[in-house]
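This report concerns only the one structure given below.
All protein chains but one are shown at their positions in the complex.
Chain nomenclature is as follows: A, B and C, assigned in order of appearance, with residue numbering initiated at 1 for each chain independently.
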Amino acid sequence: DRPLVIADRTFSSRLMTGTGKYRNVEEMQQSVVASGCQIVTVAVRRVQTKAPGHENLAEALDWTKLWMLPNTAGCQTAEEAIRVARLGREMAKVLGQEDNNFVKLEVIPDPKYLLPDPIGTLQAAEQLVKEGFAVLPYINADPMLAKRLEEVGCVTVMPLASPIGSGQGLKTTANIQIIIENAGVPVVVDAGIGTPSEAAQAMELGADALLINTAIAQAKNPPAMARGMKLATEAGRLAYLAGRIPIKDYAIASSPLSGTVTS
Amino acid sequence: DRPLVIADRTFSSRLMTGTGKYRNVEEMQQSVVASGCQIVTVAVRRVQTKAPGHENLAEALDWTKLWMLPNTAGCQTAEEAIRVARLGREMAKVLGQEDNNFVKLEVIPDPKYLLPDPIGTLQAAEQLVKEGFAVLPYINADPMLAKRLEEVGCVTVMPLASPIGSGQGLKTTANIQIIIENAGVPVVVDAGIGTPSEAAQAMELGADALLINTAIAQAKNPPAMARGMKLATEAGRLAYLAGRIPIKDYAIASSPLSGTVTS
Amino acid sequence: DRPLVIADRTFSSRLMTGTGKYRNVEEMQQSVVASGCQIVTVAVRRVQTKAPGHENLAEALDWTKLWMLPNTAGCQTAEEAIRVARLGREMAKVLGQEDNNFVKLEVIPDPKYLLPDPIGTLQAAEQLVKEGFAVLPYINADPMLAKRLEEVGCVTVMPLASPIGSGQGLKTTANIQIIIENAGVPVVVDAGIGTPSEAAQAMELGADALLINTAIAQAKNPPAMARGMKLATEAGRLAYLAGRIPIKDYAIASSPLSGTVTS
Partner (left out) sequence: DRPLVIADRTFSSRLMTGTGKYRNVEEMQQSVVASGCQIVTVAVRRVQTKAPGHENLAEALDWTKLWMLPNTAGCQTAEEAIRVARLGREMAKVLGQEDNNFVKLEVIPDPKYLLPDPIGTLQAAEQLVKEGFAVLPYINADPMLAKRLEEVGCVTVMPLASPIGSGQGLKTTANIQIIIENAGVPVVVDAGIGTPSEAAQAMELGADALLINTAIAQAKNPPAMARGMKLATEAGRLAYLAGRIPIKDYAIASSPLSGTVTS
């Protein structure tokens, strides 16, 4: 298998996680390790506002091994998101990641479903690309929008499986399949995955990577679930490469028999 | 996690495989190793008739490490199955497993879907239990039949996910859930699983173990798929124990924000 | 379309309903009419025990237009069911249906899911057929059991979509499809249907008829739901006969265009 490459950076893990919604810092630390992830997304505004669990992020995780993906959660407009993305770049520098220009772009005016605004996202993406960011936009699973974002220079597209934190699993499979089929950049399925089987399913479709946060952070046992998600991501990738059997209407005997028993 | 216990025998792996339908012996050997399985099912009639890939089974696999599960594939009636089960016990002895009384009971009159006969299966199970066998019956996902089989002394029930070799995945989820909820013996989901995501899904439901053969043997790359199935089985089990998040109608922000950006 | 024929009796409606679980007799009467049904199932034991809504069944419905289908609900063993079936035959005679030998056979030892016992059902069916009954057995969606019941002389098979009254819809689709494909008698999908779309779906699979009770009786507006079920049953049957379009991976333009606009 080739490794995952985003904006010329190579990653061996195909599972990304986050730092939000954990019950305490210890569970977060253990889960990040158990997940085997190399990319950790951090809400810039949570750090800025010293939200619980984010006061001490520089010390909490080993940023010499983890690549930070600042995100613009909490931004309702393109303008806000652009401003917060710039703050995120500063944040990464403070952590010692001088060349980190990554930003997970979220433009979310909707407080109930946290669904992203396609128009504002495209506008912000265009501007941030111009400013030299490696933009990873969070979007509804719209293949035409994904194509537009790729055309303006985004380095991945991140279609949602279902609303953030809902744990509903893959509710947008048909559109995600089309996105994968047409994408020239990595497709990262983000939001809504609730279980390892759903993680594996997304990878079997051909997704390049996953971002899973709530399903780990809010599980009864987050580090165990983190490990489950790690194994499932690998399992789904293996299956994608190994070539699954075709689905058949009828049965095919595991043990075809031509002779008869002689006893 | 407690290990899997069947008829007082303990197993650390929760994935069982088989020996049929491989393109060659090497792929079979590599896949059995890659799957990490401890129980391998073998069609007694295939061995009796020296079917391809079964001429040399004693040498092909390391039976000091693997537990053989003889199966009665190819039997259409209770009588046939009983006779073949006895042959299977002899076969296990020849391999050095003196105390192996396991038999995977298949009574399958239907050549197209290979669906098991509930009546013949129950009759054969009763007789084989009397003869001291540890009976693992292959059944359609009928909770009432599962209960009956448990009552007559079967050591597991093995409901099918979908027709053997079809790769259709979990098509009997609702009934399998009821079987799991009511079972006092291990529930092994058998037949129909096509991908790691489906393997994980069955384990997340609370299945105690899986038996997967065709999806591995007929994959383009069987050893890679075997490893995928291994990881997915472990992932699903981890998730079952770790406690998944509830499914919600609305989104829950990964990064709830109360403050505002000050820049 | 050919009409539905069960035991040499012809019916133009393919939707059967019941009399249980209505909030009052008026809603039941209006719903039976709105459903357009010709077959109404009645729990013999409810009539015997004068359960609410069943004190006056002879007057409540017009039995010169409706064919009564006595059912053995509440019977846990074959013996009980046989006894209650005989009572049902008497009941039909009292209503003036001298030649009515129909019985809906239910053998249900399980109080939680109300799933039928395959063994007891087959035993009772054999006996009742010998006694001249036209037996319509309620079963889990097991194709092998369905075949057995047909072989002993049952006039239909009635596989369940999901547990009685659960409104879960078609949870046994794959097995019901196999039953339909192999059946030489009408297949009546019974139990679990919650909405008209599910009713239509079962008919599109090729089911010959449906039995729907709870979804109508417990709807907020039973007569309106009864009419919805009637229309959906007809719609599904029409679609089955009309031949649906194939499912395609890609789009096919509704309005293929070869020229260009000249304006």
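The rule we apply is simple: a contact is a pair of C-beta atoms (placed from the backbone, for glycine too) under 8 Å apart; a residue touches a chain by one contact, two chains touch by 3 or more.
None of the values given here were measured: they were computed from a predicted structure.
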item	value
Touching partners, among the displayed chains, of the absent chain	A, C
Residue of A:Leu57, A:Leu122 or A:Val155 in touch with the missing chain, whole complex considered	A:Leu122
Where the missing chain touches chain C, by residue	18, 20-21, 43-46, 48-49, 51, 71, 73-74, 80, 83-84, 87, 112-115, 163-168, 194-201, 204, 213-215, 217-222, 224-225, 227-232, 234-236, 238-239, 241-263
Hidden partner interface residues of chain A, rising order	109-110, 113, 115-119, 122, 140, 142-145, 147-148, 162-163, 168, 171-175, 178
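Rule of thumb we're sticking to: only the chains that are shown with their structure count from here on.
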item	value
Category of the chain touch graph - line, ring, star, complete, other	line
Distance from the mean Cα position of chain C to that of chain B, given in whole angstrom	34
For chain A, residues that touch 2 or more chains besides their own	none
